[in-house]
Every structure is written in C-alpha cells, then in structure tokens.
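A single protein chain has been omitted; all remaining protein chains appear in their positions.
Chains: A and B, in written order; residue numbering restarts at 1 for each.
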Amino acid sequence: MPLVRIDMPKGKSPDHRRAVADVVYDAMISTLNVPQNDRFQIISERDKGDLIVDPTYLDIQCSPEAIIIQITLNAGRSVELKQSFYMAVADGLHERAGMRREDVFIGLVEVMKENWSFGNGVAQYAT
Amino acid sequence: MPLVRIDMPKGKSPDHRRAVADVVYDAMISTLNVPQNDRFQIISERDKGDLIVDPTYLDIQCSPEAIIIQITLNAGRSVELKQSFYMAVADGLHERAGMRREDVFIGLVEVMKENWSFGNGVAQYAT
Partner (left out) sequence: MPLVRIDMPKGKSPDHRRAVADVVYDAMISTLNVPQNDRFQIISERDKGDLIVDPTYLDIQCSPEAIIIQITLNAGRSVELKQSFYMAVADGLHERAGMRREDVFIGLVEVMKENWSFGNGVAQYAT
C-alpha cells in the first residue's frame, strides 16, 4: 500500500532506476513493517530545471544528483520507525546505488486504511 | 476539487486515456457526491520499468496493464462511500475501457476544505 513516487534526474540507466526502487522497497519492509510484495512505485525522470532541490537548506549539501521520494502510506508509524526508515533508505542508496546520502530527500503522507483499493474495486484494508 | 493523478503504461491512445479519465470523473459524481464539472485530472504515461505494480500482492493478479489512480479530496466521506467509489471505478474501467478489474489500483488522500484554490487566488471552499 505505500504508494511511492520517485523523481530523479534524467539519464540514469534502467538498472540504476531499479536499484533505487529496490532500496526503497527493501527499507519499507525492514523498518516500516510493510508486508512482502506490497510494492507500488512510480519513477519519473526529470530535466535539469524541472527538479529543483535547494543545495544548501539546513546546511545539507545536495548535488545535482539529488532525488525526491514521496510516499503515501497508512498513518500510525512512530517517529522512531520513520527515522529508521529514512536512515535505511539513505544508507541503502549510498551502498547499493552509489548515491550521496545528502542527495536523498524523503517526504511521507499519511492516510487511513480504508483509502486504498488494490484491485477489483474492493477496499481490502477496510474490513 | 478532487485532484486526480492517473499513471498508466505508455502507448495508449488518446481515446483510451480519455475514457479512463471519464470513468474516474463519472464515478466521483455518482458515488462521492462530487459536483458536476469539478474535474481536475493529470494523466501520465510511464515506461515499462517506471510503473511498478506488484502482480501478486493480496492474491490480486495484476497484469502489466495495471494503472495507479491517486486522488486528493476533501475529508469526510464514509467508508461505504469510498467502497462504492472503488467499485464504480473498477466496473467502469472494465466496461468502458476494456480493463481487467484486477488492474485498478486506487489511493485516496484527504485534506481540509480550505486547502483548495480553484483560481483567482481565492479559497472558494473556505467560507
């Protein structure tokens, strides 16, 4: 159910894009108690001027390689779980996709469990 | 006011894309009490690897034709209304756009009524 939108600079290889998506998925499972195969992700490539990430905010030195990850998921995770998730994503992208940890922006949007239908027109989590 | 984002596989005809958008709009009116002409939709076509929908989660057999519909709307609809909406969308896409019901993923994000401006810099629903 987490719905993941990943926006990254244009020109990355399919393998790189997949590696980034894999890291986010794996981190959701290992830190947010998301079940196996609960994977719904949309990747967008952006031209230079269309992905604007300030390179100085909070003294975090982002590069032009910075990406934005926005995830909609069920409400209720603790601050500690969220913190573990952010770290797992930044570490994973550094180790498995060669990214700088500074270049990983993440935002979460929380919703109620009846706000999802995974197919067949049914609200699978509502009951 | 519902703001609808529809992400689908690349290569569909303009007619198909329009039919999908029409179904979502019609379902909002018939099940969610959305007023006539309250239609704001963004359609994105995605390359194969950039729209990842797990083909097994919850035993729903998605195909590569699966689409993701994310809708931001005012809070307050009941679970029953949401369930009616999901079913109307899946049924409509099956009947009017030739889609499999398994291939329809829907997510809702709820917000407050003062969170919208429909033009002219005014929060039309705030008052």
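Note that in this section a residue touches a chain if its C-beta (ideal position, glycine included) is under 8 Å from a C-beta of that chain, and two chains touch if they have at least 3 such contacts.
Keep in mind that what you see is a predicted model, and the values were worked out from it rather than measured.
A.B. asks: Considering the complete complex, identify which of B:27, B:52, B:87 or B:109 is in touch with the unshown chain.
C.D. replies: Selected residue, touching the omitted chain: B:109.
A.B. asks: Touching the missing chain, which residues of chain A?
C.D. replies: So the residues of chain A touching the unseen chain are 7, 44, 46, 49-54, 56-58, 60, 62, 66, 68, 70, 79, 82-83, 86-91, 101-110.
A.B. asks: Please output the residues of chain B touching the missing chain, sorted low to high.
C.D. replies: Looking at chain B, the ones touching the missing chain are residues 1, 3, 14, 17-18, 21, 35, 37-45, 72, 109, 111-112, 114-124, 126.
Keep in mind that, in the parts below, only the chains that are shown with their structure count from here on.
A.B. asks: For chain A and chain B, let me know how many angstrom lie between their CA-based centres, rounded off.
C.D. replies: Distance between chain centres: 21 Å.
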